[in-house]
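With one protein chain withheld, the remaining protein chains of the complex are depicted in position.
Read from first to last, the chains carry the letters A and B; within each, the first residue is number 1.
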Amino acid sequence: MKSAPFEHHEPTTVDEAVSLLESLDDPTILAGGQSLVPMLRFRLANPDVVVDINGIDSLDYLREEDGHLRVGALARHADVAESDVIDEKYGSFADAAPLVADPQIRNRGTVVGSVAQADPKGDWGSVLLAHEGEVVARGPDGERAIPAEEFFLLPYDTTLGEDELITEVRVPTPSPNEGSAYHKLKRKTGDYAMAGVGVRLTFNDDGTIESAGIGMTAVDITNARATDAEEHLEGERPSPDLFAAAGELAAEQSNPESDEHGGADYKARMVDVLTQRALGDAAERAGTVTVKRRVTQ
Amino acid sequence: MTDEREITLTVNGTEHTVEVEPRRLLVHAIREDLDLTGTHIGCDTGNCGACTVLKDGEPIKSCLMFAAQADGAEILTVEGMEDLPEADGIHPLQEGFREEHGLQCGYCTPGMLMSGKALLDEDPDPDEETIRDAISGNLCRCTGYQNIVRSIEYAADELADRAAADGGAVTADGGASASPEGGHEPPAVGGDADTFCGREDCCGGPSEADPFDREALLDDAEGGNGDAAVDSTDTAVDADDRGDSV
Partner (left out) sequence: MSSEPDTPDAETEYQHDEDGGPDPEKHCGHGRGGMGEEVTRKEDKRFITGRGNYVDDIKKPGMLHCEIVRSPHAHARIENIDGSRAEAMDDVVAVLTADDLLEHDLATMPTLMDDTQDVLVNEKVKFQSQEVAAVIATDRYTAKDGAQKVEVEYDVLDPVVDAAEALEEDAPLVRDELDDQEDNHIFDWDTGDKEATEAVFDEADVTVEEDMLYQRLHPAPIETCGAVADWDPGMDKMTVHMTSQAPHAHRTLFSQVSGIPEHKVRIVSPDVGGGFGNKVPIYPGYVVAAAASYVLEQPVKWIEERSENIQTTGFARDYDMTGELAATEDGMIEGVKVDVLANHGAYNAAAQPSKFPAGFFNIFTGSYDIEAAYGSLTAAFTNTAPGGVAYRCSFRVTEAVYLIERMVKVLADELEMDPAEIRRKNFIPSDAFPYESATGWNYDSGDYEKALDKALEMADYEHYREEQQRRIAEDADKLIGIGISSFTEVVGAGPGKQCDIAGIEMFDSADLRVNPTGNAVLRVGVQTQGQGHETTFAQIVAEELGMDVDNISVEHGDTDTEPYGLGTYGSRSTPVAGAAAAVAARKVRDKAKSIAANELEAAEEDIEWDRESGEFHVAGAPDRSITITEIAAGAYMNHPGDEEPGLEAVNYYDPPEMTYPFGSYIVIVEVDRETGEVEFEKFVAVDDCGNRINPMIIEGQIHGGLAQGIGTAMLEKVTYDDNGNVTGGDFMNYLLPTANEIPNFETGHTVTPSPHHPIGAKGVGESPTVGSPPAIVNAVVDAMSHAGVSHVEMPMTPDVVWETLDDVGLSHQPAHNVEFDLGDDAEPADD
């Protein structure tokens, strides 16, 4: 498979990139390229102009700063998987990163690129939704932060402007009473999710849930929030029954379609299962509960 | 800018200048412009990993990247393995794949070797699960992976042995010789396995006439690769410059 010809622009600063996006006719942004390059090779995408942002060194970062975890547009999945700060405090990111594709793809593919791609089967959108994160974009009129919830419109379609470049995604730094997790079901390594669920639980000092965030993968036209389940959890004390009820609500709110990754009913049931599992992990990571199995296996 | 542009690729320590169209995949530049055909192509979706090379020390799929994006990069392909400082003529991974029968048709092998190399650079003593995950972006249709895992374990042990023999830091497992998992497991459970010969742990070592002895292979490798220095100390400098040393 061979791409059609295109013009290749390699800006080295965000300003340069933004002005290219503004001046060029229908440009396509190339970051990690792990989804885009196959589309180019199949000629499913035939852009005349490609703006390759890999040379913008200032976007290659992953750090905690100003009350946020900030993931720059050139941070690769592998950077997340290998980060100590992620390992320590961001359970959902630590869970999700090694579940993305395979090692080589994690070395090239970027978190921001995955979010920008807006594939409902992508993992990072759900993590962002669970954490009530933001997508930071730069355009000709300057920078704006788009709440994750307002970012995804349709499969492969977002509220990003045509002349805007995502410079980072960010989530608030967790409080000490917070835990998060991401669970994903897939048929094999390298396959997209049959279903995935990211959760964040923030606890009050009395052990009740202050707030919950739940993002779902591959079960709607975009990554989607399970708001009913979130509301049901708030103010409550964790218990298997509570989490089961939340799982049920998330499943009800999901809207999966039957496809090669499984039937719609199955996916909805798995939203339930994965939500319960992820809630258990998040609660454990927050130091609130210890999950015990009644019998071996 | 659909016109060709000049890029510089340092492949296996040698700098090359090539003219490429922006759309030219790195794998095509490597295979067709530089005639390094050891790197293969097995799919069009980035799933198979036959095209895996190390770019600046990291394994990537060279069919999911344009050559122009690798301008200025250091690339390692299978053809460069024999010249690596740890190779001692033939790289322990290559030796491992042969000794542990880690290949059959050979098509996925170069990519597997690259993923194995990247893993051992990061983690010199990986457990089986880590190895399996490290090669999970490389499809093999022949081997069932078990012997590839053994091959990488063999290389890890061999590298540890060499480090110990060089008086260098001994690895966590003491640089011991073949671990139970890493060693050749006899194919039979019935108790007759140790009657097979041709293996050191089978029936008392290779016979005098063992045609597969490493020295012979080294000699051949030298002859077949005119400018490849076999003395590891000569190549160490080059390899260090490449930034992909251990």
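Operating definition for what follows: a contact is a pair of C-beta atoms (placed from the backbone, for glycine too) under 8 Å apart; a residue touches a chain by one contact, two chains touch by 3 or more.
These numbers were taken from a predicted model, which means no experiment stands behind them.
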| item | value |
| --- | --- |
| Shown chains touched by the chain that is not drawn here | A, B |
| Of B:Leu9, B:Met65 or B:Met81, the one touching the omitted chain in the full complex | B:Met81 |
| Full-complex contact with the absent chain, from A:Leu24, A:Val85 or A:Val291 | A:Val291 |
| Touch residues of chain A, complete complex, unshown partner | 1-5, 42-43, 89, 102, 176-177, 185, 187-191, 194, 203, 205-207, 237-241, 243-244, 247, 260-263, 266-267, 269-270, 272-273, 276-277, 280, 283, 286-297 |
| Residues from chain B at the interface with the omitted partner, ascending | 21, 23-24, 28, 31-32, 35-45, 47-48, 50, 77-79, 81-82, 90, 94, 97-99, 101, 103-110, 113, 128, 131-133, 135-149, 187-193, 195-199, 202-203, 206-212, 217, 220-221, 224 |
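The rule we apply is simple: only the chains that are shown with their structure count from here on.
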| item | value |
| --- | --- |
| Distance between the centres, which are taken as Cα means, of chain B and chain A, whole angstrom | 34 |
| Residues of chain A defined as touching chain B within the complex | 1-10, 33-34, 37-38, 40-42, 50, 52, 54, 78, 98, 101-105, 107-108, 189-190 |
| Chain B - residues contacting chain A, complex | 1-2, 5, 21-23, 25, 44-47, 49, 52, 58-61, 63-66, 68-69, 115, 118, 133-134, 136-137 |
